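Only one protein chain is missing; all other protein chains are in place.
Note that the chains are named A, B and C in the order they appear, and that numbering of residues resets to 1 at the start of each chain.
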Amino acid sequence: MKELVKDMIKKRGVKMEEIAQIVFELQKNYLPITMDMCHSAIESVLQKHEVQNAILTGLALDIAAEKKQIQEPLLSMLLTDEPLYGVDEILALSITNIYGSISFTNFGYIDRMKIGVLSRLNMHRDVQCNTFLDDLIAAIASAACSKLAHSFEKVKKMQDDDNTCI
Amino acid sequence: MKELVKDMIKKRGVKMEEIAQIVFELQKNYLPITMDMCHSAIESVLQKHEVQNAILTGLALDIAAEKKQIQEPLLSMLLTDEPLYGVDEILALSITNIYGSISFTNFGYIDRMKIGVLSRLNMHRDVQCNTFLDDLIAAIASAACSKLAHSFEKVKKMQDDDNTCI
Amino acid sequence: MKELVKDMIKKRGVKMEEIAQIVFELQKNYLPITMDMCHSAIESVLQKHEVQNAILTGLALDIAAEKKQIQEPLLSMLLTDEPLYGVDEILALSITNIYGSISFTNFGYIDRMKIGVLSRLNMHRDVQCNTFLDDLIAAIASAACSKLAHSFEKVKKMQDDDNTCI
Partner (left out) sequence: MKELVKDMIKKRGVKMEEIAQIVFELQKNYLPITMDMCHSAIESVLQKHEVQNAILTGLALDIAAEKKQIQEPLLSMLLTDEPLYGVDEILALSITNIYGSISFTNFGYIDRMKIGVLSRLNMHRDVQCNTFLDDLIAAIASAACSKLAHSFEKVKKMQDDDNTCI
């Protein structure tokens, strides 16, 4: 299933590499991370059922909109990414929620700053419908950031415990 | 827009009357309500953009699934309402969230007890895809319950203020 | 940290056994579970930072209210568990969110039906302030239910994969 989800993301025009770059960009000043660690964190996020389902559903809506298989007035909202249409953010939120509240703050920041590949997705809206795709990518990246932050915290706590044991 | 949303709900087989009955059933032991008040509360819920968008999106997914316009494996999840597929609850949550946390507790209760029309929707899954419809109805009903509870609280506070004025 | 959180819950009057009973009650008709499995699922929930923080914060508010260390009008809201005060449900939601949307539906059901120990907590409000405690217990139980449901799904998928391999 995870491979299928990764394939769909790729077909919609986003490389795993590009998601990893957002994660690296956001965390490099706070955590001693490598690009490999960013990749692993993303893989771990994409393993979760809840995440997979949100991605499959969002991309299905983007694709159905492109094929005009959705009725008005929803069709126009999706094709223009109407600012007050918020179901894309809702699906993204269902991904970030699993990773706690740090993830949720990062999402807003990534989404608003159009970091990395998100800036390209935002410009190429005439080519394909990215209404859900861009928020899903921002959510995956922010969930991976949160995953990394929690992992380092665990390492730190283990070291602290070691100190107190001496 | 509100009329369009009400029309779509009707076409999917649920009468406004039936949603009002869920609300009445849930609140009659706590609040001095009439069926008219339940109807007004539902109208007020359906007025909100955020609510309308969640309904339009959920029903679009139910309809697209029926028409087999969605790819596997999502198609089978939608047609069978797979227990671990939770995007339907996520959309419902985006409705209840607007009405605060009482709404959210009521949703879980209505959804699990299959109150009123929800029991029928749950049985007629072979006729049409109700994966999103049933959760959306439960969410509209629980939002309306919350709307009513908040309204009565305001009345009570105004009366209390009157007393202290004397 | 997990042991400290378990200790606090016990000091507030709830045994781990009683939380496990709620989980067992809710899932016994759906999953082939034992009480031991319920205990393990609860242990796993209590391991999460996000869960521990929500519990510590909620119980700190219950305790501060009992000691009258909180100013009015919040103090009265906490001591009477005012129906429109919803921050207790918000903290509970932060626990269930981590376990996806099944967890969230179960929470509403457990909370409203006052299953098991929750009925006792609800009656003994004169002895101590349980405003946060009861919602936290319901959240831990529903998170554990969700954990169990997801685990069995994985087992089932592995078996299905085995079949297709033959």
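A few remarks follow.
Please note the rule applied: a residue touches a chain if its C-beta (ideal position, glycine included) is under 8 Å from a C-beta of that chain, and two chains touch if they have at least 3 such contacts.
Being a predicted model, the structure only gives us computed values, none of them experimental.
Taking the complete complex into account, A:100 is the one of A:58, A:100 or A:116 that touches the chain left out.
Although one chain is not displayed, chain A still touches it through residues 83-84, 86-90, 93, 100-102, 104-113, 149-150, 153.
Taking the complete complex into account, residues 1, 4, 49-50, 53-54, 56-57, 60-61, 63-64, 67, 69-71, 73-74, 77, 84-87, 90-91, 93-94 of chain C touch the chain not shown. Although one chain is not displayed, chain B still touches it through residues 49-50, 94, 97-98, 100-101, 150, 153.
Quick note on the criterion: only the chains that are shown with their structure count from here on.
At the interface between chain B and chain C, over half of the residue numbers appear on both sides, which makes the contact a same-residue one. Of all the chains, the one whose CA centre sits at the greatest distance from that of chain B is A. The mean-CA centres of chain B and chain C are about 25 angstrom from one another, to the nearest whole unit. With touch defined as above, residues shared between interfaces to two or more other chains in chain B number as follows: 84, 86-87, 90, 93.
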